[in-house]
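First, the structure itself, so that you have it in front of you.
What you see is the complex with one protein chain gone and the rest in place.
Now for subunit A:
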Amino acid sequence: MSESAGANAPKPSSSVKLVLLGEAAVGKSSLVLRFVNNDFQENKEPTIGAAFLTQKCTLPTRTIKFEIWDTAGQERFASLAPMYYRNAQAALVVYDVTKPSSLTKAKHWVAELQRQASPGIVIALVGNKLDLTNDGGDASAAPEPENESAGADGDEAAEEGEGHDASSGNARKVSTREANTYAEEESLLFFETSAKTGTNVVDVFTAIANAIPESSLKTGRGAAGSGQTALGARSGDDSRVNLGERNAATAKEGCAC
């Protein structure tokens, strides 16, 4: 994986359980891949139940290790969701800016989380696929187009096919104002992102990290030097996440945030 420089002065480190929810094909997995790998890889394994990934995020005062549960998108897996958002401290509720129904679904997830998840959960509403709109994509330009289209959106590559064709025009169907108003009403963090171009992706996670109240952090866990450094990895060849050596305490710089 990416950055693994030795930290001279280990900051207080804590882990945060984060769950991704949202309608199928809004790009949940792509967002996580962008955040964790800062890259796109072909998603070799379909998400059964949920995929687990970790990534560190370094703030000026502390290090946050995100334990990310990326849930399966198919509708019927929704009834498994409570298993994954149990004890979650943060949630990313993702919708697709080109698909109004996905915002409706996102609202349902927000309501579900507000009622059922742990109190004080930090929820971020994320409108993905900004690259398909006029105002998106320009920020990060469009680098290496063929690379993007090859493995761009991972598991959702198939259904985004049409989207790519339309990317020249403005496919936006959910206005920023509408979503933002809703987010303000519900006091959610709000971002519009593009997992394809990387726009705003890291910002989302940084904002979440900042929004987690100090008090709710489990500081006893994940501190550098403890026995807990073997990070989850999906498999040997597909190293989306840091695969640390056992008992080799390597504090890692987080993402570029």
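Methods note: contacts are C-beta pairs under 8 Å (C-beta built on N, C-alpha and C of every residue); 3 or more make two chains touch, one makes a residue touch a chain; residues count from 1.
Quick note on the criterion: contacts and distances are computed from a predicted model.
Remark: of the listed names "[RNA-polymerase]-subunit kinase", "GPI transamidase component GAB1", "Ribosomal RNA-processing protein 42" or "Rab-GAP TBC domain-containing protein", the one matching the undisplayed chain in UniProt is "Rab-GAP TBC domain-containing protein".
The missing chain, though absent from the display, is touched by one residue of A:26, A:50 or A:179; that residue is A:50. Where subunit A meets the omitted chain, the residues involved are 15, 17, 25, 43-50, 52, 54, 67, 69, 72, 74-84, 86-87, 108, 111-112, 115-116, 155-159, 221-222, 226-228, 230-236, 243.
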